[in-house]
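Here the complex is missing a single protein chain, while all its other protein chains stay put.
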Amino acid sequence: MRVLEGRLTMITIVDVRDAISRIQHQVQQTADDLCARDGQLGDGDLGITLEKAFNRLAEIGPTLPEDLGKAFAAAAAAVSKVSSSSFGTLLATGLLAAAKRSIGKTELHSTAVPDLLRAACQKMSERGSASLGDKTVLDAIDAAARALDSHPKDSVSAVITAVDETLSLFRDRQCKIGRARIFSDRSIGLDDPGMVAFRVMVGALKSS
Amino acid sequence: MRVLEGRLTMITIVDVRDAISRIQHQVQQTADDLCARDGQLGDGDLGITLEKAFNRLAEIGPTLPEDLGKAFAAAAAAVSKVSSSSFGTLLATGLLAAAKRSIGKTELHSTAVPDLLRAACQKMSERGSASLGDKTVLDAIDAAARALDSHPKDSVSAVITAVDETLSLFRDRQCKIGRARIFSDRSIGLDDPGMVAFRVMVGALKSS
Amino acid sequence: MKKLLNDPAAYADETLAGLCCAHPEFYRLSPESPRVVVRPDSPVQGRVGIVTGGGSGHLPVFTGYVGRGLLNACAIGDVFASPSADEMAIAMRAANGGAGVLRLYGNYGGDIMNFEMAGEMVELEDITSSTVKVADDVASASTAERAKRRGVAGMVYAFKIAGAAAEKGFDLDKVTRVAQKAADNARSIGVALSPCIVPKAGKPTFTLQENEMEIGMGIHGEPGVRRSELKPANVVADEMLDAILSDGAVKGGDRVSVLVNSLGATPLEELYILFARVADRLDKLGAQIVMPLVGRYATSMEMTGASLTVLILDPELEELLRAPAECAFWKVG
Partner (left out) sequence: MKKLLNDPAAYADETLAGLCCAHPEFYRLSPESPRVVVRPDSPVQGRVGIVTGGGSGHLPVFTGYVGRGLLNACAIGDVFASPSADEMAIAMRAANGGAGVLRLYGNYGGDIMNFEMAGEMVELEDITSSTVKVADDVASASTAERAKRRGVAGMVYAFKIAGAAAEKGFDLDKVTRVAQKAADNARSIGVALSPCIVPKAGKPTFTLQENEMEIGMGIHGEPGVRRSELKPANVVADEMLDAILSDGAVKGGDRVSVLVNSLGATPLEELYILFARVADRLDKLGAQIVMPLVGRYATSMEMTGASLTVLILDPELEELLRAPAECAFWKVG
């Protein structure tokens, strides 16, 4: 992907649309796996949630306005319409946080991405009453932001490595939040499905 | 038993009390078997019904009045109080029919017994909307009445033989009435539990 | 299928005690029997009394429908067993306000024998009574043999209509007539998916395979008309409605009430799925649904399944159906 690979550049709505369609494509391949992972700890709908969210985003992609703030807000509204499961609502929450920081801008410098991720992560943490360290998607997002800080040039690969490390780091810990909390013992040894979902999303951004 | 064996005689309340206590005794031995038989075709309560009825009758036995009509009526009321299953209600119905024919009498000639049985059988048939031939206790009572007509002197033995023959006669037929009707196919090869109950009652009257 | 109870032998008594303790405004135990439940204001002098009776295990049927504009008194037997004639007579006495008593109950052998016996008992005390037996289960006998049918959920309509008639001050003949008309105009059929446990027996009343259902099964597990694999709700609704309509046609312009009833475990969600289909079908026939009932009105404890009742109305029945009534389980008006 042009934006996040090997060079610092400006992000526009074209890049957002491209990212959406890449992720939508990848999510279709992995939905079953995500459902199965979620099924071991929760209600097994995570793959469906992502599919619904990105199918809808792909639908509205061409209509997204150039103003990135408005585009992220429209994306947030679209996601919150088709999904009510935690991951979908958190995704919408994160998009809304990013929207607030981007309003009026048609371009974003790629070095601004870590800040957007942190803003999203912050708002998602408030919404879901989860903290970093609770073994949720938040830990993966935070790791991604930190990787981008230190590797602004080789960004996608750095993010992928960082998320993979985070998955390993948390694998043997207990889930402390969400549906998985009630099976917290069972969650030891299993990856948090939300982190895996985030890994799928960033993986989709790497040029094949 | 004095009354029904080997001679024609007068029946008084003493004989009725004696009959009650003999039957009560016998019913206690056979209640489980009767329940099991009823359980194959119905709700499995026939033994309990008989136990409750005759325990109650045995309790009030000493207080039964000399007037046989009043005594039978009191017995009917007692049975209808402790039992609501078909057999109990029919027993009460039969006793009430016998009561109507005996009112004002303190003695009954043993040759009047077949008529009492027929009157009871008639009223029971009306109450339960069953006919002779439907494979119910009615067929056993009717057979008993006929046996007494032809063997007024060796009455108990004759009745026992007649009831046993009736059981054999109906064994391979279908029950046409009551709870057993709905399992009428299953009833082929099985004795009607109500007939068996009557067999237990008359069996108890034979001197040991 | 597991049960919350103390002593299986005390199931009916403890249930009734709890019922009367929870709702003293509706239910009072007779001082003469713990198996007879009476409306606190019964008998109402000069009004026809309505009594019913039957086995435990069908709440709100039977005793739940004791209430204003409904029944005056009810005799209750053990689970799925008739009450005794003696208890029925106590209920009849408690319902007698001098204008006669209607015995209104389901068409079951044991109940009939005992209610007839009870009638003979109270006759001696100068209580006039009449009888209407509800025989609404179209699965249990052919149209030609209607009178042999079992009484199922349709009796709820008969209770409501007879109760309203008594409340209006109709005389015994008239109350009996409208109750009989309600009973005649009600047709029901059930489908069972899984059985219940009679406490004293401790084992299921019947068995069905994991993917089986039985159309027409009786509320005590009496055999139905057809066992098949479990079908989609719309097909089940159609099969039930077709059985009812082929027994008594509903025409365009008819006004009907419909009861979609759970046998116990089947949840409201599924009743509404069934209802939607039935309403759609009746709508296509041009019939108008009046005061539909969806819920647990006549159950078999924790049995899984549902029944459908269609009551064909005329102006008289509709007015009585809509008249105010109140018990712990059903309030109208």
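As written, the chain order gives the labels A, B and C, with residue 1 at the start of each chain.
Assume a residue touches a chain if its C-beta (ideal position, glycine included) is under 8 Å from a C-beta of that chain, and two chains touch if they have at least 3 such contacts.
What you see is a predicted model, and the numbers here were worked out from it, not measured in a lab.
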Open item on the list: Based on the whole assembly, the unshown chain contacts which displayed chains?
Closed with: A, C
- [ ] Taking the full complex into account, find the residue in C:G18, C:G169 or C:G286 that is in contact with the omitted chain.
- [x] C:G18
Task: Footprint left on chain C by the chain that the document does not show - done: 1-7, 11-12, 14-19, 21-23, 56-57, 59-60, 64, 191, 193-194, 196, 210-211, 213, 230, 232-234, 236, 264-276, 279, 292, 294-296, 299, 301-302, 304, 306, 328-329, 331
TODO: For chain A, enumerate the residues touching the unshown chain of the complex.
DONE: 43-45, 77, 80-86, 88-90, 92-93, 96, 127-129, 177-179, 182
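Note that in this section only the chains that are shown with their structure count from here on.
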Task: Maximum centroid distance from chain C, chain identifier (CA atoms) - done: A
Task: Centre-of-Cα separation between chain B and chain A, whole angstrom - done: 83
- [ ] Would you kindly tell me how far, in whole Å, the mean C-alpha position of chain C lies from that of chain B?
- [x] 34
